[in-house]
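Have a look at the structure below, then the notes.
Missing here is one protein chain; the remaining ones are kept as they sit in the complex.
Presenting subunit A:
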C-alpha cells in the first residue's frame, strides 16, 4: 500500500517512465479508403494503475494491442515515440519483441472462455509461459506454477492444475489467466476488459487479486474498460478516449469534476441507484470531439 502511495506522486520521476507513448497512430487500409483506429495517442506510464476508458470503437483496445505488438499485420502503426523502459519498440526486432511479450509486458484478455487453450490443462498452459521465458527445471517450474495458482487464491491449486478450461467457472478461468500472465514476473501488465465477462461479485474478487499482486510486485498496469464507474474506483489515473483520440486525462478521484462534455456525458447517462431521472440523459455527440 505504501509503495503505491509514493509511486502515485513520483511516477516518472523515480527511475523514469516505464512506458512512453507519443503520437501513436494505427490505420487500417480498406478497399476504398483507410480507417484511422488511433489518431495520435500520447501518454506516460510509471509504476501505477492507469485506466483507459471509452466506448466500443474508441480505440482503447487498439492502444493496448499496439503496445503489445499484436496489431493485425495489415495495419500500419506509427508513433513519434513508443518506448518501454528505454527500449524503442519500433526499432526492436520481431525476435526482441517476442522476448518482451509475456516476459516483461503481459496482457490479460477479456474472456477466459476464448483466450485459454481448450485442449490443454490449465497447469500446462501456465507452465508453457514460464518455460518459454525462463530456464527452469520441470519440477521447479511446476512448483512455481502451483505457487502462482495459490497466489491468485485458488484454494486447491493441485486439482485446478490438472483441469481443462471448460471445467472451471469464469472467475476461476480469469484467475488462471492472471496467474499465467504474472508467472514470468512482467513489469507492465495490460488488462483488456479483464472482468467484463464476469459477475459483479466475482468481478470484485478478481480485481482484488489483481490489485494486490500489482501492488506487491510494483508493476505498471494499464486497465482497459468501458466501465467508467469501475475504472474510477480501481485506477489512479484515467484516460478517456473518443474516436481514436485521448479527449481527457484526469485523476481517478477527480472523475466527477471531468471537464470534457464527453466524459461528463458518459458519467451522466448511467443509471444510478437512488437517483430518479426519467428519462436518462443521453449523450449528444458533437462532431468537434472527433476533430
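Here is the rule we go by: contacts are C-beta pairs under 8 Å (C-beta built on N, C-alpha and C of every residue); 3 or more make two chains touch, one makes a residue touch a chain; residues count from 1.
Rule of thumb we're sticking to: contacts and distances are computed from a predicted model.
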- Item | Chain left out of the displayed complex - its UniProt protein name, from "Glutathione import ATP-binding protein GsiA", "Hydrogenase maturation factor HypA", "Branched-chain amino acid ABC transporter permease" or "Lactate utilization protein B" | "Glutathione import ATP-binding protein GsiA"
- Which listed residue (A:119, A:139 or A:200) would be found touching the missing chain in the intact complex? A:200
- Task: Out of A:85, A:111 or A:211, point to the residue that touches the absent chain in the complete complex.
- Result: A:211
- Task: Quick one: say which of A:91, A:119, A:139 or A:282 touches the chain that got left out.
- Result: A:282
- Item | Residue among A:38, A:222 or A:266 touching the omitted chain | A:266
- Note on the structure: Missing-chain contact, candidates A:43, A:84, A:161 or A:234, resolves to A:234
- Message: Under the stated touch rule, tell me which residues of subunit A contact the chain that is not displayed.
- Response: 1, 55-56, 153-155, 160, 163, 166-172, 199-205, 207-209, 211-212, 226-230, 232-234, 265-266, 269-274, 276, 278-283
